[in-house]
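As structure tokens, the structure follows; a few thoughts come after it.
The complex is shown incomplete by one protein chain, all other protein chains being positioned as in the whole.
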Amino acid sequence: MDFFYQTFIAKFNYWIYVILMMIGLFAMIAKNNLIKKLVGMCIFQTAIILFYVSIGVKQDARIPILTKDEVPHGGHYTTEHHDGHKDHKADQERPYIDAKTITNPIPHVLMLTAIVVGVSTLGVALAIAQKVHLHYGSLEEDEILAKIPLGNDG
Amino acid sequence: MIWSFDIIILIFLVITAVIALTVKDLLASSMVLGIYSFLICILWAEMGAVDVAFTEAAVGAGVSTVIMIATVFQTARKSKD
Amino acid sequence: MKPMKLAALLTVIATGGLLLYATSDLPDWGDPLSPANAGDLSTHYIQDSRDDTEVPNLVTAVLADYRGYDTMFETVVIFVAGLGILSILGQGKRVEPLAEPVASEGNRERDMITITTCRLVVPIIQIFALYVIAHGHYSPGGGFQGGVMLGASFILIALTSGLPDALKRMSQERAIFLAGLGVLIYAGTGLLCMALGRNFLDYEILHKVLGGTGVKARYDSMLIVEIGVAFTVMAIMFIIYAVLSSKGRMRGGL
Partner (left out) sequence: MSFLINMISGALVLVGLTFFLAAAVGVIRFPDFYTRMHAAGKGDTLSTILILLGIAVFTAGNFSVDNLLIAVKIMAIAVFIMLTSPTSTHALMQAGYDDGIKPFEKEKEDEIETEEKPTA
């Protein structure tokens, strides 16, 4: 079981990330249709996000949200909010957080913004595709190339 | 993290990616890309990235699919490859 | 055409082969002691953000506080993307009469069942989106997700009762105003910190304005910043749909 884990499961996420990236890259280079190229771009993007999120995973860890015991509601600042007695009792009672038991939040933050930015850039790309369709009446790369007037040779 | 679940979803991901790129109908391609987004959303929930999963469910499977379908309706539906 | 595809395939396979070779050096999946997981930065965020900000959701704490500068420019990128789409396809304020009617622009019969259900559902979606924004400190959620959901509720109106109905509720000018307002709220929070004598987006000093302690100021200003993000994301998501579904004419739609 240990051998199986180390050779297969431990790297499987990375293999799939490489495969998805290859699929997306090939589609972006070789596909003829502009929308298909953008589908390839989406797949490429999720492959990168998959890589990042896979790096942040910890074995037997929980999600990066602290429980009620660790952060009592209004624990810190309400005790200090009443001026006069600065009661740090709530601080001392809080359990220690072991960083090993909580999933790494940094890749999540980076990728969360990347997804939303990704959809807005996809919107820009689709707008350009529509503009191309308005001008050339087609989304196929070869048909567009045939319609572009060549400079001196044409 | 549950590795068996993880592996099943990853294999499905590759299958849906290939289908989304080989289907000739662009509307079907967009819909399959939506399925791909849902699968990857499940994958992230399983890996403990709940915020990313939530964003992907709202963005990838919702808005992204809709704007893609809007473009397909405004341009051409058939693709040559 | 064929040799190009073959060349692309060879390039992709070569790249993939190199990357697959490189995966053997990567840490195991789920290794808690890998450099990325056991580094000082991640440990600091996990263990100390509780005392710094009192926010249980670590992702929100890192997103809006520690990496606030990053998030601000992500918001700006979304804003610029919306403006870019409008300048590529949109036609500004002038609305010219069309030469010939487009098929999708005809008064297609709207289905009563879907319209009625969406009337019921849209307020629920919007209230839930506001909950997601406001509850981002304690559960998954925040400005980005809530903003996308708010934008999606307007897209739902546009899908069922037509784009003109949705534009009545959120016109192009209003959407651009809201998007700009969101960025302004975010950057203004940062500038306020500067005006009070701290660094850009160092929320701790804001307790002079918001009251309470420095920790409470960080907690509260995170919510303000998330609201700004939500404004921008909502408006830009709707603009993207409205422009793309009508070829920039902002009429007709799907």
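Order of writing sets the labels: A, B and C. Residues in every chain begin at 1.
In this section, a residue touches a chain if its C-beta (ideal position, glycine included) is under 8 Å from a C-beta of that chain, and two chains touch if they have at least 3 such contacts.
Since the model is a prediction, treat every value here as computed from it, not as a measurement.
Undergrad: Quick one: which shown chains sit in contact with the chain that's not drawn?
TA: Per the contact definition above, the missing chain touches C.
Undergrad: So one chain is hidden, and I want to know which residue out of C:Leu19, C:Ile88 or C:Val121 touches that hidden chain in the complete assembly.
TA: C:Val121
Undergrad: Could you please point out the subunit C residues that touch the chain left off the display?
TA: The list for subunit C reads 111, 113-114, 117, 120-121, 124.
Methods note: only the chains that are shown with their structure count from here on.
Undergrad: Treating touching as the only link between chains, describe the layout with one word: line, ring, star, complete or other.
TA: complete
Undergrad: Starting from the mean Cα coordinates of subunit B and subunit C, work out the distance between those two points in Å.
TA: 19
Undergrad: Could you please state the distance in Å, as a whole number, between where the Cα atoms of subunit A are centred and where those of subunit B are centred?
TA: 13
Undergrad: If I count partner chains per residue in subunit A, which residues reach a count of at least 2?
TA: 9, 12-13, 19, 54, 56-57, 59, 61, 64-65, 107-108, 112, 116, 119, 123, 126, 130
Undergrad: What are the residue numbers in subunit C that touch two or more other chains?
TA: Each of 29-30, 57, 59, 140, 144, 148, 237, 240, 244, 247 in subunit C touches at least two other chains.
Undergrad: Hey, which residues of subunit C end up touching subunit A in the complex?
TA: 1, 4-5, 8-9, 11-13, 15-16, 19-20, 23-24, 26-32, 34, 36-38, 41-43, 45-47, 50-51, 54-59, 62-63, 67, 70-71, 74, 77-78, 81-82, 84-85, 88-89, 138-140, 144, 148, 212-213, 215-216, 219, 233, 236-237, 240, 243-244, 247-248
Undergrad: Looking at the complex, which residues from subunit C come into contact with subunit B?
TA: The contact residues of subunit C facing subunit B are 29-30, 57, 59-60, 104, 140-142, 144-145, 148-149, 151-152, 155, 159, 237, 240-241, 244-247, 254.
Undergrad: Okay, in this complex, where on subunit A does subunit B touch?
TA: Residues 5, 9, 12-13, 16, 19-20, 23-24, 27, 31-33, 35-36, 38-40, 42-43, 46, 49-50, 53-54, 56-57, 59-65, 103, 107-108, 111-112, 115-116, 118-119, 122-123, 126, 129-130, 133, 138-140 of subunit A touch subunit B in their complex.
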